[in-house]
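Sending over a structure as structure tokens; questions will come in a sec.
Note that one protein chain of the assembly has been removed; the remaining protein chains are unaltered in position.
Take a look at subunit A:
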Amino acid sequence: MSSTIINVLMVGVGGQGTLLASEILSEALKQAGFDVKKSEIHGMSQRGGSVVSHVRFGKEVQSPIIPEGEADILLGFELLESYRYLPLLKKGGKVVVNDLKINPSIVSTGREPYPAGLVDKIRESFPDCVVLDGVELANSAGSPKAANTVLIGALSKQLDIDEKFWLAAIEKMAPSKALEINKKAFYLGRNGA
């Protein structure tokens, strides 16, 4: 049964727009006619905390959380968090990762180093991992805040969903004054991935 369900895991750091990105994905999937379920945990002062959002879609979805080892795609907004959640990905799954380091407090206070060589480590298990500079691409779209839409654009290359549903979802979910920037960011991610 689970073979008919696609599982997308989005991971990042509080404040990066990971949850909004997962809402855009869910909306695009709904408009494309899929059953979709989404789950994440929020509520503590999560600024700077680890954030993970599960999105599952298919003809009919049961559990809103992705069973361990069954994620098809991991969309990572930050390197350390991307690496942390690799065990949820299935063997041969796809990784799309933002080339960005955000220090956890234990690192910024000098008590532990930020782990080195994370991109290489991810590539060891997932050789065709897509790495992109989301912040740089978002800057060229007009705002560093649109990095999450860049990543959605990169994700869109991995999923067989018509472009019009992605755009409709962005139009519905993105702040109206930043709509053009977000559309541009989406295409930069889509073409860059």
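Definition applied: a residue touches a chain if its C-beta (ideal position, glycine included) is under 8 Å from a C-beta of that chain, and two chains touch if they have at least 3 such contacts; residues count from 1.
Note that contacts and distances are computed from a predicted model.
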Practice item. Could you tell me which of "Indolepyruvate oxidoreductase subunit IorA", "(2Fe-2S)-binding protein", "Response regulator" or "Iron ABC transporter" is the UniProt name of the chain missing from the displayed complex? Key: "Indolepyruvate oxidoreductase subunit IorA"
Check your understanding: Quick one: which of A:39, A:143 or A:158 touches the chain that's been left out?
Key -> A:39
Check your understanding: Footprint of the hidden chain on subunit A, which residues?
Key -> 1-2, 13-14, 23, 26-27, 30, 35-50, 61-65, 67-70, 80-81, 83-84, 86-91, 103-110, 112-115, 121, 125
